[in-house]
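Not every chain is included here, but those present sit where they belong.
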Amino acid sequence: MSESCKKIAILNASSTINQASKEALDAALIYGSYEQSTSLFFQGEGVRQLISNQQLETVHVKDYLKTMAALAFYDIENIYACKASLVERGLAEGFHLDDVQVLSSDAFSDKLHQHNVILRF
Amino acid sequence: MQTLSVVITTPPCSYSTITAIDYINHAIKAGVNVVGVFFYQDGVLNASANIAIANDEYQTHKHWQKLNTEHGVNLHVCITACEKRGLSDDIGDTVNTEVTQSNISQYFTVSGLGELVELTAKSEKMVQF
Amino acid sequence: MTILHLQRTSAFDKNDFAQCVLSIKPDDALVLIDDGCYNASHSLFINFKKQNPTVAVFHIQEHAQARAIEINHDQSSPITMAKLVELTFQYNSTITWQ
């Protein structure tokens, strides 16, 4: 692996029961496993991925959300949620992940701007 | 020299893919070094060896082929994303069980997500389509 | 750092553009691509322009032309795909809103 001090942002925009959301997480974990500085952003319908008590197995979908527990293992510690997206959807901040930072649209965008590569799924 | 990688997530018959090919061709024309294209999600379907588009329509797959053969652009497909979508380089032959076949176009390189990380590291810019 | 925002969907259809405009900073640029060109007549775009008159806005001329969209050059500058390649290298990163 060539040296890289790039910061990678994975911007999650799809709702929970969505192949795109699962494949976004797969990409984030790979960046993490290669020790790339990686942050996760949740905006729009993407914030739904953070909500507690979802039961994906009920609709025969494997609970990939559990895999998010591995994020810390790969040193993916910067996890940001857009407050406006949560408020718009009437969602409380009861997340199944610790350490999610809920940010105003401005602050959320500020954080995005600190990254060199941004992929949106 | 400017270096660029491109991530493709749209399928071959989506007209959005034409825009991506157009962009890559213009990058090459401008002297940019296109380090690689990474196909992910439904984008991997572009790597199918058996696409047949009506003659009077845009031949997406032939344009990818041309980018590879004429401009040496590396086309990487994520094999994990491929397999759940019906593309594989390890299909058992029903007649001769000792050989395996591939329905992935020869112009594409079978890769994993690790290649996405490589391309990210090796390119100045990464653009998603 | 600066971001080049590539907007590929229509706000008349999907809500990506609403998220895009919330994310644009003064030194960023916005490019309307593919169906993103339809946003030129959407209230989200018109309000964005009013509130951010100095942010650079472009559209791919051929993409607007293919769709019979007329965009006032005061609102957005028509560019070619070659120019889009140039822009890619003038900003620190890109986000594709699609």
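Observations, loosely collected:
By written order: A, B and C. Residues from 1 in each chain.
Note that in this section a residue touches a chain if its C-beta (ideal position, glycine included) is under 8 Å from a C-beta of that chain, and two chains touch if they have at least 3 such contacts.
Since we're looking at a predicted model, the values are computed, not measured.
This structure file describes a complex whose protein chains are present as A x2, B x2, C x2, with one copy per kind shown here.
One rule holds for everything that comes next: only the chains that are shown with their structure count from here on.
Taking each chain's centre as the mean of its C-alpha atoms, subunit B lies 26 Å from subunit C. Work out the mean CA point of subunit A and of subunit C, and you get 25 Å between them. Taken residue by residue, subunit A touches two or more other chains at 117, 120, whereas all remaining positions touch fewer.
Each of the following residues of subunit C touches two or more other chains: 93-94, 96, 98. Here subunit B touches subunit A in the complex through residues 7, 9, 40-41, 80-81, 112-114, 116-118, 120-122, 126, 128, going by the rule given at the top.
Subunit A meets subunit B in the complex at residues 1-4, 6, 8, 19-20, 23, 26-27, 30-31, 34, 36, 117, 119-121. Per the touch definition, subunit C reaches subunit B in the complex via residues 6, 8, 33-34, 63, 80-82, 84-86, 88-89, 93-94, 96, 98.
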